[in-house]
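Worksheet: one structure, shown below.
The other protein chains are all here in position, but one chain of the complex has been omitted.
A, B and C label the chains in the order they appear, each numbered from 1.
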Amino acid sequence: MTGKKTIDLKVNLGKLRLKNPVMTASGTFGYGEEYSEFIDINKLGAVVVKGLSLKPKQGNPPPRIVETPAGMLNAIGLQNIGIENFINKKLPFLKQFDTPVIVNFFGDSIAEYVKAAGILNSAKGIHALEMNISCPNKQAGWSIFGTDPKVTFKVVSQVRKATDLTLIVKLSPNVTDIGLMAKTAEDAGADAVSLINTLTGMAIDIKSRKPKLANITGGLSGPAVRPVAVRMVWECYKTVKIPVIGMGGILSAEDAIEFILAGASAVAVGTGNFINPRTTMDIMEGIECFMADNGIKSVKELTGAVQC
Amino acid sequence: MTGKKTIDLKVNLGKLRLKNPVMTASGTFGYGEEYSEFIDINKLGAVVVKGLSLKPKQGNPPPRIVETPAGMLNAIGLQNIGIENFINKKLPFLKQFDTPVIVNFFGDSIAEYVKAAGILNSAKGIHALEMNISCPNKQAGWSIFGTDPKVTFKVVSQVRKATDLTLIVKLSPNVTDIGLMAKTAEDAGADAVSLINTLTGMAIDIKSRKPKLANITGGLSGPAVRPVAVRMVWECYKTVKIPVIGMGGILSAEDAIEFILAGASAVAVGTGNFINPRTTMDIMEGIECFMADNGIKSVKELTGAVQC
Amino acid sequence: MDRLLKASVIENRQLINNHYLLTLQPLKKIRKPGPGRFFMLTVDDGLDPLLKRPFSIHRWTGGNFQILYRVAGKGTHLLSKKKQGDTIEAIGPLGNGFNVGKTQNNIILVAGGIGIAPVFALAETISKRKPLLFYGTRTKKEALCIDNLKSLGIKPVMSTDDGTLGTKGNIINVMKKHLTRSTLSTDCVIYACGPGPMLRSLSEFTKKHGLKAYAALEQNMACGLGTCLGCVVNTVNGYKRVCKEGPVFPIDEIIW
Partner (left out) sequence: MDRLLKASVIENRQLINNHYLLTLQPLKKIRKPGPGRFFMLTVDDGLDPLLKRPFSIHRWTGGNFQILYRVAGKGTHLLSKKKQGDTIEAIGPLGNGFNVGKTQNNIILVAGGIGIAPVFALAETISKRKPLLFYGTRTKKEALCIDNLKSLGIKPVMSTDDGTLGTKGNIINVMKKHLTRSTLSTDCVIYACGPGPMLRSLSEFTKKHGLKAYAALEQNMACGLGTCLGCVVNTVNGYKRVCKEGPVFPIDEIIW
């Protein structure tokens, strides 16, 4: 048995160093403030904040969420306070902690993506960028960033030029070939890919005959999608050389280890934060125990260690 | 209120007439024998049998199934007794009933698809064919039939020439644009599309570090996938003029009505048969009650009636 | 960490039909929360239902708190199966409750259906100021807390959909008539909780008469903490989170 003391949880995402592989998933952790009551943010591998755009966005009308079997649909519509407000009002809070801040962002055009990346790049206290090219709440042809490899290549390589921060590309699972999308991001200069974003879904109230979400469709997350997410992480791990960040229905250390074995260098907890705000901490401790029990010294040994 | 007597459950799939919209999903109902103990097969809208190929197929090694949150993964590997054995040994049983028999089939090449369709076309007692172009248990480039529209068009139009039976094309959900796949099937001469087949997924046992399925990946079915299935049925309904057959996690009349409102002309029950062998019967009665309670005369009025 | 807690089920009493009163003992000490605030409760340990469910604080009795709830679906059905000694995970108290000015008199309370749960909590807090309570339910049986209200010296003006208790019909209409008959002073403040249509018609009434009113709203919730942005309502100042800025809002802010 390896004592807990000698266990090495450190992982690297490009040039970014994390003290452990457990991050938060964008859009499920706000800008960190609310959860600081429940967990020690200093202990997190990284904080990934709610997706930001150049201008504040009001998002979709309610109802925005609905529960589904072992999952939930959301159609928040990327409501956010805008990059400027984030930098001025929210980043100072996050800077207090000894934990990397990863900013998830998006744009309505390549130009907006590039501009956003540029502004974020020069703000102090941001350690990495996560480009959301995958939100399924479509507006005016918007979803093509994440589903058409040509467009993906274009937007990622342009953003690459605009920032020297670690650049993570967040992939959509709503594609035929996830490996190809990961490869495209890698070729365009991404330092890592993260997946999965939500699967597009829909639920209908049979009494009113109306969609349960005002936006009609929404994104499916939670344990229901986990098998799909694990498979996609495994496919990406086999296809690209850059690190893969896995997420999709992670609620426990077991779940997290499943993703790591499938090929994830780090994992993110999304819906799990809602079910229990301490989920990230429990996972971290659970991974440590698992490693101690199994004599594993470095969590890096587990990445992709599934025996197929 | 409409009395139950005047309720019209009849639906059409191409030239095929069903007495009600509740069918069984391929691979979950065997060839009907086992379930005849639990339900009256005469009452079903249609029976869809386990996928058949020209030659018998032994399928994948075990373990072949594993439960996941509100769902299950299967990697049966299309084990089947072959078309000839089916016609000689199983079809006679099904012919006894006043219920259309829909034969699900697949091939390893276009030639095999065409040959299979031809043989099935000349067997007496088969009412429609369902082409499985979507099984995710890939072998040797096999999955492209259901994910590359060009190949899909080719195989469907060739099969179309080989049969004058109602031809249903069963679509894979593992694609970027399900509407395009449905349109491709329609353009190639399909009389209907059915969806969804299973979503490709994976589960890993963290203790042994091995995939829980011997085949590594498998197909996810059950309530977990329902929101994805409903969304895809809705997209196909908007895109094509031919009838859509909806399935994916249907366990109750409410679930079935959700699919019908999204655009399904008929629905199929898969995993639901395992949970309770009487699921199809309960759904049929539940749809009837719903229609009586809501003064709906024909179930056709409900197809696509979601108010978006 | 203070607001993440486990609580032990002391009692889960069926009051009538699908209405239950759940008494919980927090396994650590928590301070008495104000009326209108709420807890997110785990209704089951499994993955379906997945999310916690929000419930208002109904009563606070010597360190225990009570939830008055109606079985609305799967989650509340499972909650109704909890037995004495079972443990429930809770987050709370959450949100902004009813904030009654210390000197405010002339208080009018309006409750529709299970909306009595938080309205009773408020009534208990300010009972000495003799609030006027309008309370509508579907039928006589579903008129809850009547005895407890009496102990507080409050005799609600009732209405029921089927006329089995009080006036037949909708409580806002009853309130309108009642308040027009008596002198409708503009320094009164209304606090309400109930179904959407009730609150909407209340809001039309208060706008018309320039009255101050606050309503506790409901919305599907995932986190209850303000992070998921799932529970917003549309207000004159944009979308606001029911779990964080609410659940109690000035009624004239809400865009119905």
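As a convention for this text, a residue touches a chain if its C-beta (ideal position, glycine included) is under 8 Å from a C-beta of that chain, and two chains touch if they have at least 3 such contacts.
Predicted, not measured: the structure shown is a model, and the values here were computed from it.
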item: Chain not shown, its touching partners among those shown; value: A, B, C
item: Option from B:N12, B:Q79, B:S157 or B:S298 whose C-beta touches the chain left out; value: B:Q79
item: Option touching the unshown chain, where C:D48, C:E218 or C:E245 are the choices; value: C:D48
item: Among B:S53, B:N174 or B:N273, residue touching the chain not depicted; value: B:N273
item: Which of B:L16, B:I41 or B:A70 contacts the chain that the document leaves out; value: B:A70
item: Touch residues of chain A, complete complex, unshown partner; value: 69-70, 223
item: Touch residues of chain C, complete complex, unshown partner; value: 44, 46-48, 74, 78
item: Chain B, residues in touch with the chain not shown (by the definition above); value: 27-30, 34-35, 37-38, 50, 58-59, 61-67, 69-72, 74, 76, 79, 222-223, 251, 271, 273-278
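The rule is short, and it goes like this: only the chains that are shown with their structure count from here on.
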item: Arrangement of touching chains [line / ring / star / complete / other]; value: complete
item: Chain whose averaged C-alpha position falls nearest the assembly-wide average; value: A
item: Whole-Å gap between the CA centroids of chain B and chain C; value: 46
item: Gap in Å, rounded to a whole number, between the CA centres of chain B and chain A; value: 34
item: Intercentroid distance (Cα basis), chain C paired with chain A, Å; value: 36
item: Interface hub residues of chain C, defined as touching at least two other chains; value: 47-48
item: Residues of chain B whose C-beta touches two or more other chains; value: 69-70, 223
